[in-house]
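Missing here is one protein chain; the remaining ones are kept as they sit in the complex.
Just so it is clear, A, B and C label the chains in written order, and each chain counts residues from 1 on its own.
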Amino acid sequence: MALSPHRMSIRVRYPEADRLGQVNSSCYPVYMEMGRTEMLRATGMSYRELESDDCCLVVAKLHLTFHKPARYDDELVLETSIDRATSARIDHHYRFYRDEVLLAEGRTTLACVTRRGELRRMPEALLERLGLA
Amino acid sequence: MALSPHRMSIRVRYPEADRLGQVNSSCYPVYMEMGRTEMLRATGMSYRELESDDCCLVVAKLHLTFHKPARYDDELVLETSIDRATSARIDHHYRFYRDEVLLAEGRTTLACVTRRGELRRMPEALLERLGLA
Amino acid sequence: MALSPHRMSIRVRYPEADRLGQVNSSCYPVYMEMGRTEMLRATGMSYRELESDDCCLVVAKLHLTFHKPARYDDELVLETSIDRATSARIDHHYRFYRDEVLLAEGRTTLACVTRRGELRRMPEALLERLGLA
Partner (left out) sequence: MALSPHRMSIRVRYPEADRLGQVNSSCYPVYMEMGRTEMLRATGMSYRELESDDCCLVVAKLHLTFHKPARYDDELVLETSIDRATSARIDHHYRFYRDEVLLAEGRTTLACVTRRGELRRMPEALLERLGLA
């Protein structure tokens, strides 16, 4: 059974807004990493421990579409869901809202590598958490 | 006549590498901004001045594909080119190399807005610099 | 009457840890800004609104002492207090803990300027919130 979407709130920090007062595009990949990490933690699994077990989830592809700017001090809601997961890759989908208005959307494809950078299968325990095994 | 690709070198800073020793995905949008700004400067135009003239080029879409990790202290070569430009949008293409090996590729679509966030046409002077008018 | 110290928790983000696995020194000024902003919000005042009223609190001095490294995914407790405040400056003191162990300490001196950068007095409403008027 698939995981239900995960929601968390993110308060925009002062240096994350640029001279137009808008959250810079480079902040969104950071937020996306937070979304998928907290989603995993909500299943009872820590990404830090996963890395200790030599399972590093690295970003292979990243897409972002911006509809409206987020601004300093906004309290954003980030909704993270999983579109597709196999033993070789996980595709996440991210939606950023402010007061129920969709500001931006993102997608990532993650691959699983050892600390030395060799491709490996996702561990069973992870796939179980994601409702795939 | 279209602009030829622009090349610049970027030395990876210490905090840009994460605990795996790899440049974090969130650094690439920053590098891409540097690439297109320096490309523009090479045509004799300053993006800072463009913004003073109430022409803000904001990222509407951003894509990244990672082939191999960049690491701390690497001297990267960033090649920026323009795939397509109209009075409404500019599509850039970015290629990151280390010793001639392609590490990552990016694409952005930029829109032109006023400082108040209203869509506007790209200024003629900009289109001329980009070889389009 | 002086404000009592404010406590908030901060989860260390993935890109905030460097290749040694330690939170980079450049993250602490960001955390400190969060500490003083949330301390102000707890008194019922928003720093964003303060800036809208042309009162910008800018960092004039910043000091940091590091005792032990913070690491990725740590849940830090940041305790912010005010050492001294006048109509010309505010001195904050910041203490970073993990499980009651002091990891780092910081201090800032803030000045109040208009958006154009001219020095101005702290507004009365702010001094009242800080227990000084």
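Here is the rule we go by: a residue touches a chain if its C-beta (ideal position, glycine included) is under 8 Å from a C-beta of that chain, and two chains touch if they have at least 3 such contacts.
The structure displayed is predicted, hence computed values, not measured ones.
The residue from B:3, B:30 or B:77 that touches the chain not shown here is B:30. Only one of B:13, B:95 or B:120 touches the chain withheld from this view, namely B:13.
Listed for subunit C, the residues touching the missing chain in the whole complex are 19-20, 22, 24-30, 33, 51, 56, 58-66, 69, 115, 117. As for the chain not pictured, it touches subunit A at residues 14-15, 17-21, 24, 26-27, 72. Counting the whole complex, the residues of subunit B in touch with the unshown chain are 13-15, 30, 33-34, 37, 46-48, 72-73.
Definition applied: only the chains that are shown with their structure count from here on.
A comparison of C-alpha centroids places A closest to the centre of the full protein. The pairing of subunit A with subunit B is characterised as same-residue: of all residue numbers used at this interface, over half are used by both copies. Centre to centre, using the average C-alpha position, subunit A and subunit C are separated by 28 Å.
Centroid to centroid, with C-alpha atoms defining each point, subunit B and subunit C lie 33 Å apart.
In this assembly, the C-alpha centroid of subunit A lies 24 Å from the C-alpha centroid of subunit B. Chain contacts: subunit C has residues 14-15, 72 touching two or more partner chains.
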